[in-house]
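One structure is given below, encoded as structure tokens.
Note that this complex is displayed minus one protein chain, with the remaining chains in position.
And now, subunit A:
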């Protein structure tokens, strides 16, 4: 019986450009921590090996420090780590791997398969058929040689590849690095460990995408896992168990606000989130000034509490009521201007909406001055 962990798409060195630097740095940092957790998990579960199906690194030119940190993060598990390059870290003439070799920072228990072929681990009954990417993109199926590659008898035949299984991943129909959906069967594989798809996905009984262990986008396709695979003997069906290892939870939420109560409901939803959460919130609808003010307070509070709050309120209208206007004491021609702006923002006039916000703020500010 052989047990190993299947993971992929670590994307070490990834930068979170859309986020403020305060958020981006912890998010990048989290990827190292997750790798450390994988190592810890491997030791804890006592597996025989860890297979990483490509895109260990997000880029070829990550800094030396990043390189060293990654290999250091593997330290907790002393068994074999079997890695292949993916499209982000393809084994080019000069690559993150050649650099790692130059820096001499690859530990001896890390086995990089950077040429297509078989690497046998007889002591754990495992032969890994690797299909590394040696170019950034290929349009031929690199797993095709698996069909004819021989492995020492008695060892499990486990494929390790990076690409998109044709016809099953609707969004990536024309994507590069294709993989035949029936490769496991045709190549008589006991298991085919795939990378590239960031969500957890089973293709057939022997073929899986583990997904990225740490989410990096707001796609709810079950990222944040590693797979533990147990195969009792060559030809036996694998037993696959998933483990959640992600540090941060990424949420995408769209809210239509029209009644003051909607703001309260949103507040409750936000209250349920904490420092582990990364939220992309899209707001639309219309609010009176009071509700808008409450919303602002709510969002400010959430932004401070959540790991990151990405807000899109482009579609949210400010709709001052008559009472609002009265409360602002926008008398005389100010009232007329206010009215004009309210009319205009109905017609999708963003500038008018902004102007309205500015005017309302000025008036409120003035009022506070007067009251004070």
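Keep in mind that, in the parts below, contacts are C-beta pairs under 8 Å (C-beta built on N, C-alpha and C of every residue); 3 or more make two chains touch, one makes a residue touch a chain; residues count from 1.
Methods note: contacts and distances are computed from a predicted model.
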>> Not counting the visible chains, the remaining one has a UniProt entry; which protein name from "SpoIIE family protein phosphatase", "AAA family ATPase", "Anti-sigma factor" or "ABC transporter ATP-binding protein" does it give?
In response: "AAA family ATPase"
> Taking the entire complex into account, which one of A:34, A:95 or A:164 touches the absent chain?
Replying inline: A:95
> Quick one: which of A:108, A:153 or A:332 touches the chain that's been left out?
Replying inline: A:332
> Which of these, A:5, A:41, A:62 or A:319, touches the one chain of the complex that we don't see?
Replying inline: A:62
> If you put the missing chain back, which residues of subunit A would it touch?
Replying inline: 13-20, 24, 58-64, 66, 92-95, 99, 102, 329-337, 340-341, 350-355, 357-359, 362-363, 366
